[in-house]
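For this depiction, one protein chain was excluded, whereas all remaining protein chains were kept in their positions.
Order of writing sets the labels: A, B and C. Residues in every chain begin at 1.
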Amino acid sequence: MLELLWMVPALPFLGYIILALFGGRMTKGISAAVGVGMLGLSALITIVIAISFIASPPEGYLFLQTLWKWVDVAGFSPAIALRLDPVSLVFIFIITFVGFLIHLYSVQYMEEEDSTWYARFFAYMNLFVGAMLMLVLADNLLLLYLGWEGVGLCSYLLIGYWYKDPANGAAARKAFIVTRVGDTAMAIGLFILVMAFRTLNIQEILRHVPLVWPVSSQAVVITALMLLGGAVGKSAQLPLQTWLPDAMAGPTPVSALIHAATMVTAGVYLIARMHVIFLQAPEVMTIVGIIGALTLIIAGFSAITQFDIKKVLAYSTISQIGYMFLALGVGAWSAAVFHFMIHAFFKALLFLGAGAVIYALHHEQNMFKMGGVKNMLPLTFWTFVIGSASLAALPLVTGGFYSKDLILYLAFTGEHGSKLLYFAGLFGALITAVYTSRMVFLTFYGHEKTHLHNRPGPVMEVPLIILAVLSTIGGFIELPGTLGHFPLFSNFIQNILPSPGSGEGHEGIGTELMLQIVAAVVAIGGVFIGYLLYYKKPETVQNFKQTPSGQSLYKFWLYGWGFDWVYDTLFVKPIDWIAQVNKSDVIDLIYTAIAWLTRGFNRMFSFTQTGRLRWYAMGIAFGAIVAITIVVFL
Amino acid sequence: MTTEGLFSLLPLFLLSGFAVILMLLIAIYRDHNLTFWFTLAGFTASFASLFFIQAVLPRQIVPILIIDNYALLYWGMIILASSAVAVLSYNYLKEHEEQKEEYYILLMTATLGACTMSSASHFISFFLGLEILSVSLYTMISYLRDRLESVEAGLKYLVLAAASSAFLLFGMALVYASTGTMEFARISESLSANGVNALTLSGFAMMVIAVGFKLALAPFHMWTPDVYQGAPAPVTAFVATVSKAGMFGLWLRFFVMINGYRYGSLLILFTVISIASMFTGNFLALMQNNVKRILAYSSIAHLGYLFVAFLAGGKLAIEATTFYLVAYIITSLGTFGIVTVLSGKMRDAEDIEDYRGLYWRRPLVATVFTAMLMSLAGIPLTAGFIGKFYLVSAAVNSWLWLPVIILVINSAISVYYYLRIIVVMYRRIDEVTPAVETTTGTLATVGPVMQPSISLGGGLVLAVLTLALIWVGVFPGNIIQFIKDMVSSLSSAAMPMHTAQKIMLFR
Amino acid sequence: MNALFYIASVVAIAATIMVITRLNSIHALLYLIVSLLSVAVIFFLLGAPFVAALEVIVYAGAIMVLFVFVVMMLNLGPQTVEQESRWFNPKIWIGPAALSAILIAEFIYVLISHGRQNLDTRMINPKQVGFSLFSTYLLGVELASMLLLAGIIGAYHLGRRKEAVFHRYFRRPDALYERLHPKEENKIDENGLKAGDKPLSKTNVSGMKQKKSERGEL
Partner (left out) sequence: MTSFSMEHGLILATIIFMLGLIGLLSRKNIVFILMSVEIMLNAAGLAFVVAGSRWSQPDGQVMFIFILAMAAAEVSIALALIILLHRKFKTLDADAAHNMRG
């Protein structure tokens, strides 16, 4: 069954091609059928593959499918090959399955668009899924980079989907440019790898790295840093996180699929896939952990102040990916992948739930103008609460608890871990619980401030239910030692990624239990704080906000710790200024001159095309003289 | 001549036999459909016979033809391209000329000429093949007698081709005078034994003029845009592909067999020609508004690229150039095929304004055209990219840095005008002022110039070409291997360029 | 023999110069025949009597007669001569002459530096040529037949009288209408008639001469 692997990315691409070519002429129904159907098939095949992979794992938990050799020219012969191992299996499962649910949801969510736009939406979405699958299945760097750029492109296209509003275009451009900074770094890193190892094959590179590059050697550190740059850009981590909140300009399903569940985790995937390089560069590992910790706290504070429900979720995404980076930084590879999976479930759920609310309230995104939605949309409310509970990591019953707990535990006890990172993570968990409960209370409780506009139909509700179930039971495949010790997921992942070594020997059931209790208390405490501040006594916050210091703190957090302002001042404004100054200056002259010269050449050459026979014969005679002269006299 | 020798000539016999049969057929019963199907049958039979004769190869038909796998590959390319042209021509001619049937005879003989060229091993077959091709082309180019441009183009081509043939013959005579033989292999022997002298070299140089003329290399290129524009669109496709494939196949064989890479001055000559072609073609295409002319100029540039790899010498050069030629033929047939199927009754769809908003009227055709242009521009996942990549790696392997850098610069320039066509195609029609002035001087409203519908045959050809384009771009491995095997009969004779020569050339 | 060669050479060169400088095409053709005849003499001196005969029969005889036919048929009157004389002045031919002079100089340099190769003027009789032609180069002869086939078909197609034009008239009534009402044509134009339906008429030709390369889109 594994031989079907190639169809997993091929089907979404096929869907894209069909929609792109014929989309303009299709009715909405057919467009949706193609878009959703292709992904559905792809997800089905993925499940079949997953079952057969788990039932009878291939040798070394690695299945390679070489589709064909692309070119074989002068010693350069990249193969188009797919690689399936536990990590990529988890990723393709999430991508196709969650992707399918989101596609299904979009069928109704996007119904207001006219048919061309509708087809365009599904075309982009399919292309995105195809590219993302290519990224995670790639066996060589070339293919990986292709997928990497492909998802970037789709992200650009989908953020700017409603391109008639210039703000959306600006957001799309911002996302593209900011991630491009990271991409450039990553491209440099990949070039270093190719130059050093003379191959594009990931497997071979990873095998050679420890043999060729000693630990902490300059080359490996630089390469790791460059790859980290790419990961940071794509996964919206410090300092390149600024694009993600703006990316909420796209339709909500896009936010759910791209900016929460899949694409933004590409950075996590990259680091996990290239873990050998990072293990050779422990300094960089530390940096990864620190970036994760800082990001999760900073983004958490920003999330508390947002009034747009999607922005809350955006900052929460940044923060949760911060957890994954933290996990990567402490070498808890499987924990990072585990959290990725659970996060994909509950974040997609939250976005879709938020989307349902937005849809129902006629594109109202401001939480302060919502309220009382609980009674209007009970199903949405309950699923949203389940998702929120998972995000806030309420103990025992939510998936988020297990994944986050694993990360915190390993940060505390792992050999690369540190107490500082642990406490940062713990503090982050508190903030998470606070802003999560704030979001739920503001949106669903209180008195109704707006009225119901549309009612989500079953195609929107079914994905919510499925995701709610998954984000609850998803955690049970990895039960910690204290609760029956059932590390199914870790064992599976650790076939390919090393398990985190233990640190100073204070791990054990006792420590684990203690840490879990702390985490549980923190989560429940956070929810309680949220309950107090935003439901019971909202005036406390309001009063604080009125004070000057409160005001400035609020602003500071609301605008994402001023990163945009800093970048604007540091990069955009000076460049703008230089551009202004230079508008009619020297540098422009170069380009004008090139254009002018080219046009001049064109005119000069087209002067020779007189259309006159004799003149053409003259050309031949002239050529004859040149030829004979060269041959005889040189 | 042995029976097997005769047998190995079967494809050529079939081509010429069918030409004669067609002639008789027309004399007895003049019918466009019937002639067309006979033509197709002729090409099919000839192509099919390629598989049968492979068993008896390689074979030297004393002394003028050499039939080996290399020749077979070129024959296959030429016959397939000619069949495509025949299919494209069918609907085109149906609307245009009252006497359509002779065209197919000429197409047959022209194909025969091109095939003869690619298996020539002697000046006589060189010359005769070239002339069969040229003489057929004179008429094909001016076939639409009612069109001024067609006649003008035919006359220009005729005079210039005849003059360049005179140069070729004179050069051959000089080579013959100094070596005493007209056989490629024996010329090579004589050169090795007696060394080269100025007379032989100037003979080669004179021959280069005719080669450059047929391949439209600068500065012998000036006829190209006029002929491409004036000729009926399918004939343009033929001139751009078959005629060039035949000539290039011949010249590559000739150059390898006489081991021309020994002579630095010839290589310098080709370096100059190649660089001049790249720049000329691309600069001329930049501001052009006639699509046929743009494609003509771009073909000049493409042959310039081709010669960059040709210069590299050795096995890699043969493989790279042949592969590039395959990609180029697919793409050129595609682009001119689109011009053909879109052409209306009174004029060809050649003005760039004719293509405005094509995507919104004919999304499929526009998509195919986009793919073809992307391939010409060398965008990845198309045949053109792999071809260019192959060229560059061949050239870099021989340290030809100067031509490679110029190739890269020119590729960048060329993207401009390819994109220009693409952009125009995707413009909305409602963004257009209703009446626009076209290069043919008429005030035309956009759109109605076009054929109302794409013919079945034309559509089929385009579909096959598009598939081939993407197939070659995405799965080039098999095709590269196939070409490597097929040209091995020639590449085993090729010697890599001497290192000292490289240094002398491009220090 | 030797002297004969040089005399014939001088005659050939002189006659050729006359060909390219004559204004009257019939005169030029006659000079061309003289040139060909003297080349035939040289062939004979070189020991190639067969091609000498062919030169006379086919070149001077058949091909030149074709030329004469066409020139006569087109009935080029004295005004053509006048036009030629106005046009054919040193300003025109000095450039080509210089180019050719350079080429001649280069070739003479090459040939002189090549050293002296004596010719073997033993006669190669028609039998030898025929034997070679029909044994070694038999395939060449076959190919030449295909060449002539292409030539014949081409000449037939292009040279055909145009009775078909009338045929076309009846097939396309609008074309006939336009031909009968030439002024209507412009009027339809302004109303934005489809360009594809417009016949290529004289107005189009003059329009074509305008150059429009400045209308770049990008």
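As a working rule, contacts are C-beta pairs under 8 Å (C-beta built on N, C-alpha and C of every residue); 3 or more make two chains touch, one makes a residue touch a chain.
Everything numeric in this text was worked out from a predicted model, so none of it was measured.
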Among displayed chains, the one left out touches A, B, C
Hidden partner chain, touching residue among B:P11, B:G42, B:P225 or B:G459
B:P225
Which listed residue, B:L174, B:M278 or B:A383, touches the chain dropped from view?
B:L174
Per the definition of touch given earlier, which of B:I66, B:L128 or B:L373 contacts the omitted chain?
B:L128
Note that chain A touches the absent chain at residues 606, 609-614, 617-618, 621
Residue list for chain C contacting the dropped chain reads 1-2, 5-6, 9, 12-13, 16-17, 19-20, 25, 28-29, 32, 35-36, 39, 42-43, 45-48, 50-51, 54-55, 58-59, 62-63, 66-67, 69-71, 73-74, 76, 80, 83-84, 87-88, 92-93, 95-97, 99-101, 103-104, 107-108, 111-112, 114-122, 124, 128-129, 131-133, 137, 140, 144, 147-148, 150-152, 154-155, 157-159, 162, 205, 208-209, 211, 213
Write the list of chain B residues that the hidden chain touches.
123-124, 127-128, 131, 134-135, 138-139, 142, 145, 148-149, 151-156, 158-159, 162-163, 165-167, 169-170, 172-174, 176-177, 180, 182, 225-226, 229-230, 288, 290, 293
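One rule holds in what follows: only the chains that are shown with their structure count from here on.
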How would one label the connectivity among the chains shown: line, ring, star, complete, or other?
complete
By C-alpha centroids, what is the most central chain here?
B
Ranking chain pairs by how many C-beta pairs touch, which one is first?
B-C
Taking each chain's centre as its mean C-alpha position, how far apart are chain B and chain C in Å?
26
Distance from the mean Cα position of chain B to that of chain A, given in whole angstrom
48
Out of chain C, which residues touch more than one other chain, so two or more?
106-107, 110, 213
Per-residue overlap in chain B, given as positions that touch at least 2 other chains
198, 202, 286-288
In the complex with chain C, residue positions of chain B that touch it
1, 9, 16, 19-20, 23, 61-65, 98-99, 102, 105-106, 109-110, 112-113, 116, 124-125, 128-129, 131-132, 135-136, 138-139, 142-143, 145-148, 154, 177-178, 197-199, 202, 286-289, 344-347, 352, 416, 419-420, 423-424, 434-435, 437-445, 448-450
Under the stated contact criterion, what part of chain C meets chain B in this complex?
106-107, 110-111, 113-114, 117, 136-140, 142-144, 146-147, 149-151, 153-154, 156-158, 160, 162, 164-165, 167-168, 189-190, 192, 194-200, 203-210, 212-218
Contacting residues of chain B [partner chain A, same complex]:
155-156, 159-160, 163-164, 167, 198, 201-202, 204-206, 208-209, 212-213, 218-223, 225-226, 264-266, 268-269, 272, 279-280, 283-284, 286-288, 316, 320, 363-364, 367, 386, 389-390, 393-394, 396-397, 413, 474-478, 480-481
